[in-house]
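Left out: one protein chain. Kept in place: all the others.
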Amino acid sequence: MKKLINTPESVLEDALAGVAAAHPELTVDIPNRVITRAVRPAAPKVALISGGGSGHEPLHGGFVGPGMLDAACPGEIFTSPVPDQMLAAAKAADSGAGVVFIVKNYTGDVMNFELAAELAAEEGVEVRTVLVNDDVAVEDSTWTAGRRGTGATVLVEKTAGALAERGAPLDEVAALGERVNAASRSFAIALTAATVPAAGKPGFDLPEDEIEVGVGIHGEPGRRREKLRPARELAAEVVETILADHHLNPGDEVIALLNGLGGTPLLELYIVYGEVAARLAAHGITVARSLVGNYVTSLDMTGFSLTLTKADTQLLELWDAPVDTPALKRA
Amino acid sequence: MKKLINTPESVLEDALAGVAAAHPELTVDIPNRVITRAVRPAAPKVALISGGGSGHEPLHGGFVGPGMLDAACPGEIFTSPVPDQMLAAAKAADSGAGVVFIVKNYTGDVMNFELAAELAAEEGVEVRTVLVNDDVAVEDSTWTAGRRGTGATVLVEKTAGALAERGAPLDEVAALGERVNAASRSFAIALTAATVPAAGKPGFDLPEDEIEVGVGIHGEPGRRREKLRPARELAAEVVETILADHHLNPGDEVIALLNGLGGTPLLELYIVYGEVAARLAAHGITVARSLVGNYVTSLDMTGFSLTLTKADTQLLELWDAPVDTPALKRA
Amino acid sequence: MDFDTPLAEAWVRAIAAAVEKEQGRLTELDSAIGDGDHGSNLQRGFAAVLTALDGLQPAGPGAVLTKTGTTLISKVGGASGPLYGKAFRAIGAALPEPAGPAALAEALAAGLDAIRALGKAEPGDKTIVDAYTPAVAAFRTAAATGATLPEAAAAAADAADQGAHATIPLRARKGRASYLGERSIGHQDPGATSTALIFRTLADITTS
Partner (left out) sequence: MDFDTPLAEAWVRAIAAAVEKEQGRLTELDSAIGDGDHGSNLQRGFAAVLTALDGLQPAGPGAVLTKTGTTLISKVGGASGPLYGKAFRAIGAALPEPAGPAALAEALAAGLDAIRALGKAEPGDKTIVDAYTPAVAAFRTAAATGATLPEAAAAAADAADQGAHATIPLRARKGRASYLGERSIGHQDPGATSTALIFRTLADITTS
């Protein structure tokens, strides 16, 4: 394992020290593992709090700031944060207008946020939870853990963040988040596995000519293996898999997030995005907005995910709204 | 070689197609390989044109936009662009106020830009050239090719871009660029080599426990090999190497760019940045501004570079000025 | 032999030692069908539990286990943190002092209920529940038929081992392993394995 770290045990703490040093616009409570805005919003507003395992940077700490999150709770690598973190974040960020927890649908995240919501309620903080579950690689059934939350998280955080910034009430912000999640589908392909520092070796072995299709963002293997193919074919497979599940018609508009999994250079992401855009155009689907880059990563995993969110006037307007965070800025 | 590409030959063209699809705010002339702003500046202004081999994304195309570059000329992977590109860019971007070529100091880049400058002059475009040579890993001597241009390019492009946007005349913009270059030093460490698609395998082999110290951004090996060490020690080595060459005193302010080489996750960059900041603080040097992320990459190479630019009131003000490009935005 | 405060402390400390030792294997299992952190999650959690116990003057065995659960909830995260955390809290709350085999059986059963209430897994879903359920059943049966604490604990440990082993052919329906669908088949569940470890530890400290 070759990594720029001090020790596997101190990864999160050391990274938070770096975030604190790099971003005076954030307040980083390292012992309690809570990242908040250094400057509190002037007027009371609904506070957006997100969190999850670390290793997905810039998610979530990189999205704290005006127009997006009020606080983020980073867990250990690929491990959901503990309820104490979300409770501390809720108490720090609540201005009386209530708190929305944005939770990616993983057993651990759901349970820890659930415990946190109970504790916060006991302390008088009103909490709503938006569950993000956009990954079509996973069967959606009430008998299973259900679909994973991946790229759609960025869209939920951005749009709900914009709405909250305008003073919308708690239920409205939560409902918007749920609407964006429902309008979003994602699918990912990995070329190599992620190496968790504490494990010291890749989560799975892939031969030089094989890829994992339908992979998650926690180093877990995908649904199946395939031979590596040209970017055009991989892009087509991803687009078709999403469209098979998504109710999109010719003429529909989408917001497209072509996301790198951490180890893939931007050059390759643009190659894939070009193919994705061409494929969508062939279906008569218009990409109204796009975002290409590393936003929801899986440590050093190479590969990409695509998220398509069905757009409408309100969503586009919220997507375009000003935002000022380390990882996403818009005037 | 595992890459998200169609064919090694079409990498640049396919990536440009993706850039064009993702960025309506840019005009991408794929056959001529020139990226310009879709909306020309309202008033005549000095045009900033940069270029170089591809594989360093977001450099340079990602820095085209208000407040930074007017045009970028991407060459083949790790190969400087041809004079025709810079000529076409100069003709497209010149509004009568002249053109500044920002050139990283590599034999190929220097010669191709030199030929382009001759051709542009023949066509009546006034050209100044700012040579960027900040890499302290390379001996600086008139008998050699001299120091390489690396991370300082971002600082030159940003600050000179801001000055040009305010209507400063040609010589002033070029002089500022030279001043920023002279105030900047960089040094890089790689954990793994880059794989050029056409070559199909890493440019050099590194054992599992070794790193290349003083590496460039074109897959060339560094000055020496060492054992991999904790991030704290690598950060210290990089800081000390730069300080040994840079004339910085306690109390001085710097702009710090902690740059990923393409394959290193943001989490690790923050860990290194935390150590860099601590080390600089121990020297009494204040980081007035910082930027952590992938800005001047070397395909899939893992590792980082550090650039320190001695700051003053003018530079900080230009650094903070609004910019609206794909890879760097500031309100 | 009753389950008293020293025994409760000894159990928790022995779990911490076992987790420290078996960390690698648990993570290995979690790498195959999860995200490769189950070992380090529990290691981190029980290390924190040891620290928490050091300063504690427990009112009884229940207090030891309640503190253990609270600490796990605060320090582990992931799926196993809240599940084991709630379980130990429930065991602690249900435990009289001192507890004989029958009372301990019911307290352990309360732990299983807590896991099921929070995680909503059924037996056969390839989770902690698959080792915990037979362990509680075996403990209860043994206690009901007059077994001593060491005997009941040994029976529970064997049943948990078998339950963990029986997860191998299962297709996961809960937790991260469920994302693998068919590909989760053929691997032993990490959480069921750590549950077996916890019951084996109880058997070990009561017999030695």
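So that you can tell them apart, the chains are marked A, B and C in the order they are listed, and the count of residues begins at 1 in each.
Assume a contact is a pair of C-beta atoms (placed from the backbone, for glycine too) under 8 Å apart; a residue touches a chain by one contact, two chains touch by 3 or more.
In this text, all values refer to a predicted model and were calculated from it rather than measured experimentally.
Within the whole complex, touches from the chain that is not shown fall on B.
Considering B:Pro83, B:Gly177, B:Gly260 or B:Gly293, the position touching the chain not shown turns out to be B:Pro83 (whole complex). The hidden chain makes contact, of the residues B:Ile5, B:Val64, B:Ala137 or B:Ile189, with B:Ala137. When the missing chain is restored to the complex, the residue among B:Met111, B:Ala182 or B:Ala281 that touches it is B:Met111. What chain B contributes to its contact with the hidden chain is residues 53, 75-84, 106-108, 111-112, 114-115, 137-139, 143-145, 148, 196, 198-199, 203-204, 216, 218-221, 223-224.
Following the convention adopted for this analysis, only the chains that are shown with their structure count from here on.
When chain centres are defined as mean Cα coordinates, C lies farthest from chain B.
Here the spacing of chain A and chain C, counted between their Cα centres, is 32 Å.
The residues of chain B never reach two or more other chains; the list is empty.
In chain C, there is no position where the chain touches two or more neighbouring chains simultaneously.
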